[in-house]
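Only one structure is covered here, and it is reproduced in the block below.
All protein chains of the complex are present and in place, except for one that has been dropped.
Naming follows writing order (A and B), and every chain is counted from residue 1.
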Amino acid sequence: MRKKLRLVLGLVALALLVACAPNATQDSLKPQGPYADKIHELFIPVVWIAAIVFVIVEGGIVLILLKYRHRKGQERMPAQTHGNTRLEIGWTILPSLVLAVLAVFTVQGIWDLASDPPANAMNVTVTGQQFWWKFEYTDADMQTAAGEPLTTANDLVIPTGRTVYLSVESHSNGSGFEVIHSFWVPELAGKQDAVPGRTNHILLEADHPGTYTGQCAELCGLSHANMRFQVIALAPADYDAWVDGQLGDAVTPGPGTQAEAGMNLFLNPLPNGNGSCVACHSIQGTSAAGVGGPDLTHFASRDCFAGCLFDTSDPEAIAEWLRDPAAVKPGAVMPNYHLSDGEIEQIVAYLQSLE
Amino acid sequence: MAQAVVGGTHQVEHPETSTGLPHVKLAMWLFLSSECLLFGALITTYLLYRGSSQVGPYPNDVFDIPYTSVSSFVLLASSLTMVLALSAAQRTDFGRMRLWLLTTALLGMTFVGGQVYEFTAFVNEGLNLKTNLFGTTFFVLTGFHGVHVTVGILMLLSLVAFSMADRLPGDPAFPVEMVGLYWHFVDIVWIIIFTVVYLVPTGSGK
Partner (left out) sequence: MGSVSVAAEGSRGLLRRPTANTGFWSWFTTVDHKKIGIMYGVSSFVFLLVGGSEALLIRAQLAKPNGTVLSAAQYNELFTMHGLTMVFLVVMPMSAAFFNYLLPLMIGARDVAFPRLNAFSFWLFLFGGLFLYSSFLLGGAPNGGWFGYPPNSVTDPSVGMTFYALGLLITGIASTVGAVNLGVTIINMRAPGMTMFRMPVFVWMGLVVQLLLVFSLPIITVALFELLFDRRFGTHFFDPVVGGDPILWQHLFWLFGHPEVYILILPAFGIISEIIPVFSRKPLFGYQFVVFSGIAIGFIGFGVWAHHMFAVGLGPVANTAFGISTSIIAIPTGVKIFNWMATMHGGDIRFKTPMLFSIGTVTMFIIGGLSGVMHSVVPADYQQTDTYFIVAHFHYVLFGGAIFGLFAGAYFWWPKVFGRLLSEPLGKVHFWIMLIGFNLAFAPMHLLGLQGMIRRAYTYPETLGLGFWNFVSTIGAFTIAISMLVFIANVIKTQRRPQGVEADPWDARTLEWITSSPPAVHNFDEIPIVHSLDEFWHRKYAEDKSGKLVPVQAGGADHGGEVSHEGGGHGIHLPGPSYWPILVSFGFPLIGYGVIFDWWMAFVGTAIILFGFYGWALEPSAE
């Protein structure tokens, strides 16, 4: 028996070792900001309480099973106890007390997380679309020359040490269906559903510079699994520099370059008659003003595109995407425009020039 | 060992039940309590969307309250004739029973006919299932009720037919009482629907 127990304990220890040293990068157990911390600080004591209850109850069952097991050749007629009201009331009240204590902290946590943002919080509107995320910086000092809010896709860049008050929405903007999404960056905050017709709010903040990945947590169609994004936290000075870069108009490629040819393809109806890029995309400082798809003004300054499925620095990935979006991302709303390899090369060059 | 007769045709007494209530009556009450939640959920949906249509026609544009009041009265009157049918059945006056059942069915048909006319009128005025939230919730709620009334009419007519063919098993008053329970339930639901949908003003003019 003891040997068995030691073996089991060893295995459990091994499992915990493996479990505690994982290379998980989207880990709610490693909170990186005050709002995620709040949840974590509530969760860990609950885990301990659950662990204690688990050991007591399961241990009790094992002890009972060992002690009162039927032994061969020993005919025993057990005493027929039918119940014990006092005992039963006791084990009704005891868990009630534990749960009541938990409830106090739970309620406190709920209201804490639902409290108003601090005065210096910045406002960002998050919009879930099939299957990518749009971020609009709605504060007055974040407007472009054209008076539009600074807009990015899939990369949410924030300064460290400052609370971000997110308004979470879901719109289709005429592209794809308007469905429910859920915004989740485990290391910075809990989830908030993006529900069509509603504006929900959630607070997040990062303590340290870094990249925190997140993804849509509510089934929203074929590429639900591919609707990822990242929150990039920068030191305040780096952040200010980033904002300055983003508020400017898009770079115009030099004459005679591949990129310029790409720009011309982008801004005009496609020569093959299949439509045009500007129907859905906008690029500040050009005539492109579509709203269905991501704003591409500073495409190349972002890390990733298409729901963070691909790197913007990878020309081959962009080319694959342009060749047939739905082939590399199931259910992608952007149609296949049947571009030629040459056209694709030019557009890739243009996109990669949009620093 | 005992002999079991399977599929025997002789009439035997109802075995005594634990509660003293016949199985069918208990089942009917359970079924109707389930129906309460069905209509509860439908009415809740209607109330939730009351006044939130974005385009017309709105309730005030199409409702003809006096007309619907009359047809509601007809349905309520059918509850009375249903009671008379049951009382006749209990007096074993089966001729009267059939007469009152038929009257009840006719009143029910008048109500359903009125509803069909009302629906047609609304459609002509530009309100259908797809028009707006009012159309969606109105037609589905009242339509569900209309289907219930229609099923009730079928049961009433079947009772009359079975009674004429002498095919009602056991005490004829019992099936009449059961159909009556259902019929009264459907009537009561209509009182609630009529009040909620037609009488309570939406306030916003929508």
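Some points to look at:
Keep this in mind: a contact is a pair of C-beta atoms (placed from the backbone, for glycine too) under 8 Å apart; a residue touches a chain by one contact, two chains touch by 3 or more.
Computed from a predicted structure; not experimentally measured.
From the set B:30, B:65 or B:199, the residue in touch with the chain omitted from the display is B:30, counting the whole complex. With the whole complex as reference, residues 18-19, 22-29, 38-39, 42-43, 46-47, 50, 53-54, 57-58, 60-61, 64-65, 68-70, 76-85, 87-88, 91-92, 95-96, 99, 102-103, 105-107, 109-114, 168, 177-180, 182, 184, 186, 189-193, 195-198, 200-201, 213, 215-226, 330-331 of chain A touch the missing chain. Touching residues on chain B toward the chain that is not drawn are 1-12, 14-19, 21, 23, 26-27, 30-31, 33-38, 40-42, 45, 48-49, 52-55, 129-130, 132-133, 136-137, 140, 144, 158, 162, 167, 169-170.
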